[in-house]
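All protein chains but one are shown at their positions in the complex.
The chains carry the letters A, B and C, assigned in the order they are written, with residues numbered from 1 in each.
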Amino acid sequence: MDVAIIGAAGYTGVELCRLLAFHPQAKITGLFEARFLGKPISELFPHLRGQVDLPLRPFSLADVTREAQAVFCGLPHGKSLEVVPPLIEAGLKVIDLSADFRFADPQVYATWYQNHTAPGLLAQAAYGLPEIFREKIRPARLVANPGCYPTSVLLPLIPLARRGLIQADSVIANSLSGTSGAGRTPNPELLFCEVTGGLKAYAVGTHRHAPEIETYLSCFSPAPVKVLFVPHLMPIPRGILSTIYFQTTRTVSDQDIYQFLQEDYQKEPFVRVLPPGLLPNTRNVVGSNVVEIGIKHDPRTGKTVLVSALDNLIKGAAGQAVQNLNIIFGLPETTGLRLPVVFP
Amino acid sequence: MDVAIIGAAGYTGVELCRLLAFHPQAKITGLFEARFLGKPISELFPHLRGQVDLPLRPFSLADVTREAQAVFCGLPHGKSLEVVPPLIEAGLKVIDLSADFRFADPQVYATWYQNHTAPGLLAQAAYGLPEIFREKIRPARLVANPGCYPTSVLLPLIPLARRGLIQADSVIANSLSGTSGAGRTPNPELLFCEVTGGLKAYAVGTHRHAPEIETYLSCFSPAPVKVLFVPHLMPIPRGILSTIYFQTTRTVSDQDIYQFLQEDYQKEPFVRVLPPGLLPNTRNVVGSNVVEIGIKHDPRTGKTVLVSALDNLIKGAAGQAVQNLNIIFGLPETTGLRLPVVFP
Amino acid sequence: MDVAIIGAAGYTGVELCRLLAFHPQAKITGLFEARFLGKPISELFPHLRGQVDLPLRPFSLADVTREAQAVFCGLPHGKSLEVVPPLIEAGLKVIDLSADFRFADPQVYATWYQNHTAPGLLAQAAYGLPEIFREKIRPARLVANPGCYPTSVLLPLIPLARRGLIQADSVIANSLSGTSGAGRTPNPELLFCEVTGGLKAYAVGTHRHAPEIETYLSCFSPAPVKVLFVPHLMPIPRGILSTIYFQTTRTVSDQDIYQFLQEDYQKEPFVRVLPPGLLPNTRNVVGSNVVEIGIKHDPRTGKTVLVSALDNLIKGAAGQAVQNLNIIFGLPETTGLRLPVVFP
Partner (left out) sequence: MDVAIIGAAGYTGVELCRLLAFHPQAKITGLFEARFLGKPISELFPHLRGQVDLPLRPFSLADVTREAQAVFCGLPHGKSLEVVPPLIEAGLKVIDLSADFRFADPQVYATWYQNHTAPGLLAQAAYGLPEIFREKIRPARLVANPGCYPTSVLLPLIPLARRGLIQADSVIANSLSGTSGAGRTPNPELLFCEVTGGLKAYAVGTHRHAPEIETYLSCFSPAPVKVLFVPHLMPIPRGILSTIYFQTTRTVSDQDIYQFLQEDYQKEPFVRVLPPGLLPNTRNVVGSNVVEIGIKHDPRTGKTVLVSALDNLIKGAAGQAVQNLNIIFGLPETTGLRLPVVFP
């Protein structure tokens, strides 16, 4: 199938190029961007040399419609609101990586982002977390690819929420992210000199991924869930480690939790639940579409901890998007996603 | 005054060398070690060239007693239990950087470490957190220098605990530490190749700094405090960032908390409370004896977050030890501790 | 084909596991090691989870012979001298990653390493630099896989040596290497804390890769070539950047050199000669089997500079070994070696 990428020169767009270059069924037919027009993507990102050498072109609905059956839209939120509706109209399948179609309720979007100008599309959009919403994704014309942090928090928690095990007001997600999550826009705070050797929290309690986590956790809870979400910027390029704290509604052991997660994820190719005693490290998953989950109930305090690790640009963005593409087109989900982890 | 360092070739011992070399009133007279005997410390650690070139010698009670008035003991826990009692007996002032004399109750030590063989000394030991226990440290012969993580958690929380603001069962300390905290013993897991680019949690709920935090937080609370403490290993050499979550017993604003912390710390040269809206970064304190504290109450979830940053080898170990030395000898606490932060 | 790895738990052995797990024609049947016996390799190296879970076994000639047709030998030099001869005797194809069979002349080996105890095998060994010695490798029973540094220096220089363009006494190779090149043996100098943020040269003029470079460069030169080789340790896990200085025997432009290199390498899937004006970066090749070469003649000084970049564990070790395996077994050289570069 022929696919186009809109917003191709950001880190997510470039990662889509990289993954699709190795995808046996997909062919990139067009790269659309507002910057660096005319330049081959591999001139800007030489690691793509010989793999994706297409030039960057200005967005054209006509071109995209003529050349592609499916579109990955890697624009900033707000921009997708403009670009996606005509693409859907034109009959294309769209996987949107922004937040613009992630909330069924346009009010939530309005509260955290801006006024929603295409609320009519929201009912058609599937939230692209395949392990949870596969059946809704399959027939969808529009997939709202999840945020990187929410993917890392929802996959560990939903199996427990489903089983009524999470106290609704108890969840804290302490997340650490590599700097690629902050994008490629030059900003002194993202310079090597400023990031290296440092650790900091940001947007404490106010990050826009909080309502996304709450929305999809609440789907599986008797009561609406409120989550205190605290992201941190880490001196690594890729990877998210989320340490998630909560109270259970009844006493459960590590082994119980392992059982529950395994029931839901045992057959999932991209979720690896670690047996009690083991904990994830981003190094074990970066480069792949895998999320690893570790479990530890603390009997001293009665609190439970889940730790998840994933690659923010793969399972947290481009890899999950390709997984969604595979679902939509009826391919095995792992097509093009058997990716090696580079270590050390 | 003449000082000796026992356990001089670990990262903490070396940091003591570095700081004492610039201390105007202290003179290092002896470096004692079990390894690398006869070698000048500056041969092993060339950054000390021209500053501390003393050779490493095997420990000798007679030598230490003859040459020094004060001793920094940087041995692993369990070893200090053997070495410290005769030093105290011999009339020396001892600042012990292990955990061996941190708990007034030998039972707590026995539970988390091992059987305590010198319980008689515990009553004489002052817990060396100057901003809190200055008056007890001043006359002490034995100072138990706090752990790096506990320093980062106790300094933010104690002012609120004192004011009865912390719900005893609500505290979670999510701490991130540079790898120097893990010491210099070669271990494949600490190799550059394995640490770089990775993020991981370890000892979830079981780290020995948990009871230390609980003990000293409980001193200021009506009820014993239980803390869920989760440390993480970070790909940086130095620095701790602790993100601390808790419920307050009554509604307080960021401004209230700022006020309370300022009341306690305004005159402290080594505690910097950031006004609401600002958050710490380890880069702003690494290299100095300063701890920075940021504040954020989250009205959506009703939870409160404090974030602290310090240099684990300075305020978390050697710097705080020198601060304690200054107190014991009646010097201004900042003597030798006006240290520049190197940035970028 | 069935392959075994001897010395499986070093960084090179682990990288072989990683690559062979994705190789469509090779199957790992045994992992042999002296340490960690009985442990699944994926327990020691969790990035291999689900891909290579075989346990580590003590070396047994009988087992290897029964289970494998080809063997990768990742032992330290000196050890291969013992293990390889009986394997060859038993009819196996051996790709040895040590230096033990790299020198046709046992005297050179004796000078730089130790006495050679299997000189009879040297005549049968092919030096495994496929782009140069493909025809000798094809029928070989024993391939001596090149050193990482020599690969990075020989590939750029040999086309010019062949054309008589290099002044024999002028070559300087200034090489920078990531720390995985130093192996996984715990050593304080390789700890994260010691390596990060630092730059140093080592073994100036005395590194054992110097005679390897000289030997194979001299093959193509009228006069024996002497090379001043200076390696440096870099705070990155993977990657070699070699900046190579020399005088040409006659005036040649950047364009001329580009032409010569292209003549030799245009059809090579793993050598990318950059047009004049572009220079390589290890980031563009790490994770892949590609070597990139940049060219710059400096008219002011009359000297010429070539810069090469490769992944020391792939093109510099395990990837090149798999390339050699492919050659020996008549497979397309790229089989299992179309590897994505992870960026950023």
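Convention: contacts are C-beta pairs under 8 Å (C-beta built on N, C-alpha and C of every residue); 3 or more make two chains touch, one makes a residue touch a chain.
All values reported here derive from a predicted model rather than from experimental measurement.
When the missing chain is restored to the complex, the residue among B:80, B:180, B:215 or B:304 that touches it is B:180. The missing chain, though absent from the display, is touched by one residue of B:102, B:283, B:296 or B:315; that residue is B:283. Across the interface with the omitted chain, chain B contributes residues 11, 14, 18-19, 21-22, 45-47, 49-51, 180, 197, 237-238, 272, 278, 281, 283-287, 338-344. One chain of the complex is left out; on chain C, the residues touching it are 169, 172, 174, 176, 191, 193-194, 196-202, 204-205, 210, 226-228, 230, 232, 234-239, 241, 243, 245, 279-283, 286, 294, 296, 298, 300-303, 305, 307, 309, 344. On the side of chain A, the interface with the absent chain consists of residues 11, 178-180, 184, 186-188, 190-197, 235-237, using the contact rule stated above.
Just so we're on the same page, only the chains that are shown with their structure count from here on.
Summed over C-beta pairs in contact, the chain pair with the top total is A-B. In this assembly, the C-alpha centroid of chain A lies 37 Å from the C-alpha centroid of chain C.
Centre-to-centre spacing of chain B and chain C amounts to 46 Å, using the average Cα coordinate of each chain.
Residues of chain C found to touch two or more other chains are 11, 180, 196-197, 237.
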